[in-house]
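To start, I am sharing the structure in question, which I have written as structure tokens.
Here the complex is missing one protein chain, while the rest keep their positions.
Now for chain A:
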Amino acid sequence: MAATESGASWVRAAATLLLGCCGAALTSSVQDQAEQFFRSGHTNNWAVLVCTSRFWFNYRHVANTLSVYRSVKRLGIPDSHIVLMLADDMACNPRNPKPATVFSHKNMELNVYGDDVEVDYRSYEVTVENFLRVLTGRIPPSTPRSKRLLSDDRSNILIYMTGHGGNGFLKFQDSEEITNVELADAFEQMWQKRRYNELLFIIDTCQGASMYERFYSPNIMALASSQVGEDSLSHQPDLAIGVHLMDRYTFYVLEFLEEIHPASQTNMNDLFQVCPKSLCVSTPGHRTDLFRRDPQSVLITDFFGSVRKVEITRETISLDRDIPGFESKLPKDELATEPLKYAEQLPVAQIIHQKPKQKDWHPPGGFILGLWALIIIVFFKAYGIKHMKHVF
């Protein structure tokens, strides 16, 4: 009996050990998952999609933007978090042979319009000023919520711009331009106002890479459809509608995005491979030097989708401060400054106990003496010396 008892106790010990290991393994896997939970650092997603061209023959730019809009909505970003700016109305344009539709694929395969498209800035409201105001948040108080970019420092923002551009500028509405310097400064304002966590900037215009050359704010990743000196080309004309429907780059990006679903683990490196020169004729470019994380670890859904990470677990997870992989987003020198506080707007104490104004300046003695001497001389010259005896 002693052997079985010792054996049983041995088994029990082994079982406990095993259970303990399993438990440890499980908690560690939950811990890993918890780590993963915090890996990307963002809690909400926004998208700013801008089409800057008007006129019927720029149908493809509107179709570009609406395709990205559609993908982004499909992957979970709600309309309240999308600022859609379309410079012209193609769906109800009098020249549209298929009213209320905007097709992105020839033979009318894919209608990207539909009846749930919410355009926030339409027609002449799409101006450089409004675009920069949306980005920086410097908006008049009467602007409705749907026209605001209410992002915070945990927002990942996707900014997609399309239209006609050149080396260093993007044309808005055929009448004004935004330059790459302005855009870089707007992004820097956003960074300083803590309006984004990470920003993905995609631009589909001619010489698009020039637009991201000047960025200098951290956490920005940029993609462009063509390099400086190259033109971005359009994809297919549709003979029934009579215009080119899409641009090549966005067409292939759309194709790529159609395969993404909210749980995809596809990362940015795949997006960089979309539309090689053979398909796109122009060379797409990208810029990741300002981005803190490795593009390999950045999921597409970090920007294109609004993935809420929900994991149901019965385990207790201790959220201790030093979770590895979650480094501070602020650079070291910024941490060294004192905590921000409001400057005293109304120095009440000074106003209540107002002392009389100190007259710090006094005219020099020589001046006063000279002036009064002259006045006395004039007086006596004018009125004669005989008045002296009345004075003294």
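Throughout what follows, a residue touches a chain if its C-beta (ideal position, glycine included) is under 8 Å from a C-beta of that chain, and two chains touch if they have at least 3 such contacts; residues count from 1.
As a convention for this text, contacts and distances are computed from a predicted model.
Its record in UniProt calls the unshown chain "PIGU protein", which is the match among "Trafficking protein particle complex subunit 6A", "PIGU protein", "Transport inhibitor response 1-like protein" or "Origin recognition complex subunit 3". Touch with the chain that is not drawn comes from one residue among A:78, A:114, A:229 or A:370, which is A:370.
Residue in contact with the omitted chain (choice from A:239, A:263, A:312 or A:382): A:382.
Think of the hidden chain as still there; on chain A it touches residues 357-364, 366-368, 370-371, 374, 378, 381-382.
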